[in-house]
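A single protein chain has been omitted; all remaining protein chains appear in their positions.
Now for subunit A:
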Amino acid sequence: MLRFTAGRVGSLLTRRATAALTTSSARMASHGPGTETSPVDVSQPMYIDRADIPLPDRPYKDVLTEVERSLKEKEKGPWGQLSKEEKIALYRITFCQTYPEMNQKSEEWKTVLGGIFIFLGFSGLLVWWQKVYVCPPRPRTFDEDWQAQQLQRMLDMRVGPVHGLSSHWDYEKGQWK
């Protein structure tokens, strides 16, 4: 069935290729001669608060109130005559946030960490339920005395004599090194 489809696709592609290469009508003008255009930047100027774009493409407010327009006129004169509040108002016309406002930390991490702990806790409950209702009883080889006898046997058998268990046991003194 794949061969059948491939044949169909193949013939479709050949037809399209021939059409594209030979016709010059408006319909088939994908890559033929006479279709080259010089690259034009059609993006819109955008305002964005970003630490690595200090001067965005356009000011923040484009529609100004009466007060703001008169302030803009006053800005054309000497800046020493502007008061502190006027300077701040002019800043807020051109920019939305200041750098400290842009870079300020949020409390989101508390939500994230809280969510993580909630899910961890829920998983813990599931594991506990599993331990109580699903898992078989612990084998007797985990009992204290069995483990002690097992350890003694491992030392007697010289298990791990190079860097492992037995290398940490002092056989002459009968104690750990």
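One rule holds in what follows: a contact is a pair of C-beta atoms (placed from the backbone, for glycine too) under 8 Å apart; a residue touches a chain by one contact, two chains touch by 3 or more; residues count from 1.
Quick note on the criterion: contacts and distances are computed from a predicted model.
In the listed set "Serine/threonine protein phosphatase 2A regulatory subunit", "Cystatin LXN-type domain-containing protein", "Cytochrome c oxidase subunit 2" or "Low temperature viability protein", the entry agreeing with the UniProt name of the missing subunit chain is "Cytochrome c oxidase subunit 2". When you scan A:Asp52, A:Glu66 or A:Glu108 for touch with the missing chain, the hit is A:Asp52.
Note on the undisplayed chain: of the listed residues A:His31, A:Lys76, A:Lys131 or A:His163, the one touching it is A:His163. Contact with the chain that does not appear here is found for just one residue of A:Ser70, A:Gln97, A:Ser123 or A:Gln152, A:Gln152. Residues of subunit A that touch the chain left out of the display are 51-52, 139-141, 145-146, 149-150, 152-154, 157-165.
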